[in-house]
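One chain of protein is taken out of this complex; the other chains stay put.
This part shows chain A:
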Amino acid sequence: MSRRPAGIAAIKNKNLAQAKYKDKGTELAETQFAQMGKQMEMFKSNLEDFAAKHRDDIRKDPEFRLQFQEMCASIGVDPLASSKGFWAEMLGVGDFYYELGIQIVEVCMATSKRNGGLIGIEDLRRKVEASRGRNSQPISMDDLLRSIKKLKILGNGFTVHKVGGSYLVQSVPGELTLDHTVVLQQAQENGHVTQSSLIQMLGWEEERAKRSLDFMVKEGLAWVDDQSGIELSYWFPSLIPDFSNSSS
């Protein structure tokens, strides 16, 4: 069977079909888009409803606040991104974290004389709560960490170190290396370490232990005690809970 070139009618038919497909495709895309838009609209209004409905819970209950934050994060919404966004208007959460940030700075400054600019997160939490007055809502560790993250915008003044199961917040510039954090971790249990305990527990060389401890003393983070036995022990005020109300 010999092949004939396609006739004009066939080509026309084909073109027509293609155009029709195209039209259908656009139509489909349009409905999909509209549907998506509608879904987004609904999602936003639901989220708003949710936020409005649970506004008080979000402000008052640290646990709930954390869950809300996590939910927002998983869908790519950052309620803290702007203090002018509708979240701030809805909830005042933006303001909440900025306010908290200022209080954190204040507490850190007031206590730096005692602890050399390093404070345990639990201590910080208690002091921030105290400074907010008796009637304000409780603050969680998560709130503090979030606020401190926001403070980073202002420069590298604030650093959070994970030490064991807890955190230490450093409010003075100064590079703490991994070694120093490990020393703090060792000291966490009873507030102090000795050179030989570092050598024994961490398998460090004497030089390494000595250098780390000397650094901590030089930075004002550690105090030396010469009455604890045959060797010096090093104490960290930042690891000892401070229950006093005065900062001096």
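By our rule, contacts are C-beta pairs under 8 Å (C-beta built on N, C-alpha and C of every residue); 3 or more make two chains touch, one makes a residue touch a chain; residues count from 1.
What we mean here is this: contacts and distances are computed from a predicted model.
Trainee: Just go with whichever of "Vacuolar protein-sorting-associated protein 25", "S-adenosyl-L-methionine-dependent methyltransferase", "Small ribosomal subunit protein uS4m" or "UBC core domain-containing protein" UniProt uses as the name of the absent chain.
Mentor: "Vacuolar protein-sorting-associated protein 25"
Trainee: Can you say which of A:113, A:152 or A:211 touches the chain missing from this structure?
Mentor: The missing chain is touched by A:113.
Trainee: If the missing chain were put back, which residues of chain A would it touch?
Mentor: Considering the whole complex, chain A reaches the absent chain at 113-114, 116, 192, 217-218, 220, 223-228, 233, 235, 237, 240, 242-244.
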